[in-house]
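Here the complex is missing one protein chain, while the rest keep their positions.
Right, chain A next:
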Amino acid sequence: MRRYFGRKLLIYGLTFFVAVTINWSIPRFMPGDPVQSMLSRANISQPEAVEAMRVHYTNLFGLDLPLWKQYLNFWGALLKGDLGISIWLFPTPVTDVIVRAVPYTLALLIPAILLSWVAGNRFGAFAARRTWLDNTVLPVGYVLTATPYMWLAILLAWALGIVAGIFPVAGAYSFAMEPSWSPAFLASLAQHWFLPFASLFLVAFGGWAIGMRNMIIYELEADYVHYLEALGASRRLVRRYAFRNAILPQITGLALQLGVLVAGALVTEIVFSYPGLGHLILQAIQNQDFFLLQGTFLFVVIGVLIANFVIDIVYVLVDPRTRTGMGGAA
């Protein structure tokens, strides 16, 4: 068991190293010069002043050093928890910018991922082998999974936000309010949260429901089910066993889907101008903000790795067959 997790941790460590390196290099190979755009934003006409500022900023961000030195400095700072200073929101440290955005993304992603997974699996299992549900609701599921996130998000924003006027279509809370713990503010928060959440939930829900339906139908034809039925076991017991075994590939699916969902969250946040990490990524790219982009990607990478690790542990707990692969330590 310890060897198994040791090996897993090593693999995750390597993945982390490679991912962070790629995160570091991508912004630097993007066309454009961040210092130049900062200078043009400052709108200064005196050439000497511009030159002085250029030297100052280049030095401040360490962009005058050779690339390998920048890379080493980056790791050094990273290990101290320093992600640099944002160019877009100069001079706020990147960590602060991210810490402000992370709660929004998590509040959007975690319920959307978990609820859609649980509800989709339950519903798919329920629909399997019930002809009328199979014929009416599952086609809707197919349409939902095939729908691109942003299209569904725009559709929801248009229908429920603009036409029906029930939900607001931008921001995390009313622009007229200051963040606080007052009931009015929390209500506004929930109201703004609903549409982005719904768009993420619906698309993922359809996929899980279809996957689960197919898995259950497959499991209900398995030999152990036929045996239980021949011995007159109750339908409830048979369905419970089938569900439990059909959920295993769905857990793997969840691990694979996480990355896709993060990307979905990015698009959704942009559509609804929701101030989470996805929104930050867009702003960072538009403003040539190397440090913010690196920092946000770092968070996404850490999130996906942690989630995968948790799923690895869950898998070991629920499937006895994976345990024998760890050298007979059951």
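Methods note: contacts are C-beta pairs under 8 Å (C-beta built on N, C-alpha and C of every residue); 3 or more make two chains touch, one makes a residue touch a chain; residues count from 1.
The criterion applied here is as follows: contacts and distances are computed from a predicted model.
J.: The complex lacks one chain in this depiction; which UniProt name from "Peptidase C14 caspase domain-containing protein", "Rubredoxin", "Dipeptide/oligopeptide/nickel ABC transporter ATP-binding protein" or "Integral membrane protein" does that chain carry?
T.: Hidden chain identified via UniProt as "Dipeptide/oligopeptide/nickel ABC transporter ATP-binding protein".
J.: Out of A:A222, A:I251, A:L282 or A:V316, point to the residue that touches the absent chain in the complete complex.
T.: The one listed residue touching the chain not shown is A:A222.
J.: In the full complex, which residues of chain A touch the absent chain?
T.: 222-224, 226-234, 236-237, 241, 244-245, 248, 318-321, 324, 330
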